[in-house]
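Here the complex is missing a single protein chain, while all its other protein chains stay put.
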Amino acid sequence: MKLRLRPCGNFKERYIEELAIFETDFGRLWTLIGIVILFFVIPFLFGSYGLYVLNHIGIYAIAAVGLNILIGFTGQISLGHGAFFGVGAYTAAILMAKLGVPFIPAVILGGIMTSIIGLIFGIPSSRLKHLYLTISTLAGQFILEYIFVHWKSLTGGTEGIILPKSTILGYTLKGDRTFFYVIFMCFVLFLWIAKNIVRTRFGRAFIAIRDNDQAAEGMGIPVFRYKLLSFGISSFYAGFAGALWAAYTGSITPEPFTFTLSIEFIAMIIIGGLGSITGSVFGATFITLINELLSQLAAYLMNLKGLAGVAMTIAPLREFFFGLIIVLFLIFEPKGIAEVWRIVKSSFRLWPFSY
Amino acid sequence: MDFFLTLLVQGLSIGCLYAIAALGFVMIFKSSSVLNFAHGELLAIGAYIFLVISVWLKLPIYLAFIITFVGSFLLGFVIERLFLRPMIGEALIEVIMLTVGLAAMFKGLLLFIFSGNTYVYPNFLPAGLAVKIGSVSISPVYTATFLITVLFLIIFGLFFKYSSQGIYMRSVADSQTAALSLGVNVRRVFALSWAIASLVCAMSGIVLGILNGINVHDLSKMGLKVFPVVILGGLESIGGAIIGGLIIGVIETLVSGYFSTSLRDVVAYVILVIILMIKPYGLFGLVEIERV
Amino acid sequence: MENNIALLINNISVVYHDVIQVLKGVSLEVKKGEIVSLLGSNGAGKTTTLRAVSGLLKPENGRVTEGSIIFEGKPIHNQPPEVITRLGIIQVLEGRVPFKYLTVEENLRVGTATRWGKPYKEDLELVYYYFPRLKELRNRLAGYCSGGELQMLVIGRALMAHPKLLLLDEPSLGLAPFLVKEIFDIVKRINKEQGTTIVLVEQNANMALNIATYGYVMENGKIVMEGKAQDLKENPDVKEFYLGTTAKGLVKSYKDVKAYKRRKRWL
Partner (left out) sequence: MRAFRGEPSIYSNAQPAKRQAELKIENVTLSFGGLMALHDVNLEVKTGEFLSIIGPNGAGKTSLLNCITGFYHPQKGRIIFNGEDITGLPPHEVTKRGIGRTFQNIELFPGMTVLANIFLARHLYCNYSFVKASLFTRSVQDEEVNHRKIVEEIIDFLEMQPIRKKLVGSLPYGLRKRVELGRALALEPKLLILDEPFAGMTLEEKEDMVRFLREINTRWNQTTILVEHDMAVVMSISERIIVLNFGEKIAEGPPNVIKNHPEVIKAYLGEEA
């Protein structure tokens, strides 16, 4: 077999070669190496806290990838993804705690349930455009939040639900490392599916709708149906991630699924890069790490004897820095980490000859 | 019947508050099509400046007003210059996201300085503003709110319809390149609209503060409350913001009066979705002109 | 003699996004009170030249990297549009960009931006004098006007700014033949009666050379030919490639278009 390297021009002889995700065998190789490292090295490098953070990154990345399909590819801004994440979490929790449904079907049903809810909230997109649609998804967020808190018989209100231990075929999932494998297997699968969706006719139709919906309609694309599909896919991703999260944390309350979480998801994909699947992963990593870092810092200061008094007042600065980082990022690298990554990659490829 | 009337008056008064809170928001949207997520924080900043000057520094009220207005006008200018100007030419969603970042920054700072406590202003409104219609009495705060709302409605209506600067602002929102080609100073338009918006926010923040006390969390929540109000009326319409405010104010009060208070916060959004499905550009918004 | 020159473009190069070079040493000269037309195929750099003069390169991430643009003795290259428009240079954009949500009259009022605070009523009357149709439409939203009306509107809007130099980009685009004629007549009248210097970029070379006094032909970011409008009209190459008249002077028909592409000699 001939090893494919990056050519200095376009020498592809068959169109199939252009369809490949990776242009060179090196790309494929690196991905393979990456996956090996991900599953065989990383779980043993980190302690329980490190894995806890990684697991969160994996879960958020799944949700962010889904959201990027909706916002970055289809151009429909949703401010309700925090609540969608919650719908998945609640569905899984209710199924597992009240009906004794096993882990796998519960998580999948969590995704499906959310995607139904997502479709319902996507219906206004038939008539609403741009910011009007955005605000109607904001309405969705608040309506769902209200339901989480007030439908006590189902959701347990503010007290929430405690989930039983998750089991797969009789094997009980416990500990961060086991969950790491479950989460990251889903992560790899969902990433691959997302890549496939965006490089086939569905992805092309999404981009067409984003760029010019009138022309898309004229090219025979049923715009509304595709918008709904996009809502469905992205809310499935969010719900699935939410369900994983619920199973992982073991108990849920309405508290995390607020508007702030929606905003954090959007921050992830914008910082990662709109319309970039890999970017969403970077974004999820970045935001999760920042969040952890800032709260660790606050906790650390809180524990220092002399500073305990001051620490309480320093806590709000966490929010300040979070905002500041987003602002700085947008001002200095509005195309997101994906763009930085692209530049790094291409300069590495051409090194030592820039240009 | 009396109960209903009381609720109605109360609802209308709250509606006026929403309306006045929405004005600054519409101002920014009309000139740059940006949804400002930091709106609630701008309200809060205005309210706190006034608090510091009138209560902590104990300066006379009229001076406090003047300083607050000048200060927030400048603040709007600075915000535009520091944060929004570098974003000219970027996609709208990124600019909107930037205001989200700003919101977090301001909220963090305000909490850091003032913490989450609630403060109150001294009562300085003249008692003569109290009005009694039949069995329903209206407190001075509401009368003042109503008067200010009407005043702003007239000023802004005239400004956007007839003044050159107002027309330039609308032209920039419509097409930046065309506006540039005719020599409209786009940067100045943006700066001015943020400055004016910030001033209006300070006004609204003070009014809200008089009524409910000043609390960072409450005021920043108010920033989100503004969304259904302006969308209901139609994003570009000042009159729409006021009517949207009144509708939502009345319905909220009626719902919490007759059903339950917990429904209060969510009912605005339910109404919003229903109305948008019937009128996709709000009650008074510009219908998008699309030609193929 | 020097004072007679309104605009002097001196060997300019323009680069977009720091990499794509569009103009490679373009020089041209426009005398006060004349109409100069700029011909050439799509992508030759005509619009870019206009943008370089009006300062609208910046928002498109373009820059004049070499050479200079002198307007009435002052260098103006790489100045922001707010500054350039205040000197009296107004560009009418290609493809007619109206403010869709403003009425016709409000659109015209935006034209007064360079003279903010000065009375504008008389200017409105002047525009209505040239374009009586606009007066009938004054309260209609521009988004609902037809192509011809919009073209009148955008030229009228530029007139409101009292331009000394008017840059017109493809005024005839997508207009019916009689409207094209009407628009060009008005442009000619504006030039005569107001003494406005005009640079005209146009695909309809016939019309453009009819009203112009001098013409330039651009290809691939360079000026490849220039001369008096009359002379250009007689030039066989211009005739063949831009005017579409055959040697006999008849309007060309596309009946005998060959199955292969002809090439210009100077490419």
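Just so it is clear, A, B and C label the chains in written order, and each chain counts residues from 1 on its own.
Everything that follows uses one rule, which is that a contact is a pair of C-beta atoms (placed from the backbone, for glycine too) under 8 Å apart; a residue touches a chain by one contact, two chains touch by 3 or more.
Everything numeric here is computed off the predicted structure, so don't read it as measured data.
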**Report entry** Identified contact with the non-displayed chain, of A:182, A:208, A:294 or A:317
**Finding:** A:208
**Report entry** Candidates C:34, C:94 or C:231 - the one touching the absent chain
**Finding:** C:94
Report summary line: Contacting the left-out chain: of A:172, A:196 or A:251, that is A:196
Query - Hidden-chain contact residue, picked from the options A:186, A:223 or A:301 - result: A:223
Report summary line: Of C:99, C:214 or C:241, the residue that touches the missing chain is C:241
Query raised in the report: Where does chain C touch the missing chain, residue by residue?
Result: 20, 40-43, 94-95, 146-149, 170, 173-181, 203, 205, 241-244, 251-255, 257-259, 261-262, 264
Query raised in the report: For chain A, which residues lie in contact with the unshown chain of the complex?
Result: 14-16, 18-19, 193, 196-197, 199-202, 204-205, 207-208, 210-212, 214-223, 229
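The definition used in the following text is that only the chains that are shown with their structure count from here on.
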Query raised in the report: If each chain is a node and each touching pair an edge, is that a line, ring, star, complete or other?
Result: line
Report summary line: Top of the farthest list for chain A, CA-centroid basis, is C
Report summary line: Note: chain B sits from chain A at a C-alpha centroid distance in Å of 33
**Report entry** Inter-chain centre distance, chain B versus chain C - centres from mean C-alpha coordinates, in Å
**Finding:** 44
Report summary line: dist(centroid_CA(chain A), centroid_CA(chain C)) in Å evaluates to 50
**Report entry** Junction residues of chain A - those touching two or more other chains
**Finding:** none
Report task. Could you tell me which residues belong to chain B and also touch two or more other chains? Result -> none
Query raised in the report: Once bound in the complex, which stretches of chain A touch chain B?
Result: 71, 77, 124, 127-129, 131-132, 134-136, 138-140, 142-143, 146, 150, 214-215, 218, 259, 263, 266-267, 270, 274, 313-314, 316-327, 330-331, 334
Query raised in the report: Mind pulling up the chain C residues that touch chain B in the complex?
Result: 54, 56, 59, 81-82, 85-86, 90-93, 97-102, 106-107, 109-114, 116-117, 141, 143-144, 157-158, 161
Query - Partner chain C, residues of chain B touching it in the complex - result: 89, 164-165, 167-168, 170-171, 174-187, 236, 286, 289, 291
